[in-house]
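Scroll down for the structure; my scribbles are underneath it.
Removed from the display is one protein chain of the complex; every other protein chain stays in position.
Presenting chain A:
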C-alpha cells in the first residue's frame, strides 16, 4: 500500500504531494524535509530505494523532478518503481512531452490524473488508455462548459451593446 506520493524538484521544492495515510501538517513537513535530505544527494548509480522509519521510499528522477512514493517495507520495490513510471507515462501522454513547468502550472491536472491511477494507496488503473480516456472525457466537459460560458458572455456582450 502506498503511503504518500511526493514530487520534489532538484532544489528541494515541492511540486505535488498526496497523502494516503493520515499525517498532520507538521509530520508532512518533517517527512518532506527528511526525505529530500535523504534522496536529493544520492548519486545516479545508487539504487532507487531508501529505507525511512520502517517504511520504504521508492524514488525516480525524471529530468529535474524526483518522483517519490512511500510504500510499506514488505512491498515490491520494483513494482513501485513501475507505478511511478506508469504515472509519468500517462502524464507524458496527456501533456505531450511533459516537463516540470507543465506540472507547476497545471498541478491540479496532475492531481486528477493521479486520482485516476491511484486511489487510497492502491494502483487502480494500469491501462494508460483508460486513464487518458477518463481525463479527456472530463476535459471535453470542461471545454463544453467553457464554450457555453463564452457564448453566454458573447450574448451578454451583444445584448448590452
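By definition in this document, a residue touches a chain if its C-beta (ideal position, glycine included) is under 8 Å from a C-beta of that chain, and two chains touch if they have at least 3 such contacts; residues count from 1.
Keep in mind that, in the parts below, contacts and distances are computed from a predicted model.
The protein name that UniProt records for the chain not on display, among "Cell division cycle 45", "Exostosin-2", "AP-4 complex subunit epsilon" or "6-phosphofructo-2-kinase domain-containing protein", is "AP-4 complex subunit epsilon".
Screening A:35, A:65 or A:81 for touch with the missing chain picks out A:81. Summarising the interface, chain A meets the missing chain with residues 13-14, 16-18, 22, 25, 28-29, 32, 45-51, 53-54, 76-79, 81-83, 85-86, 99, 101, 104-109, 111-112, 115, 119-120, 122-130, 134, 137-138, 141-142, 145.
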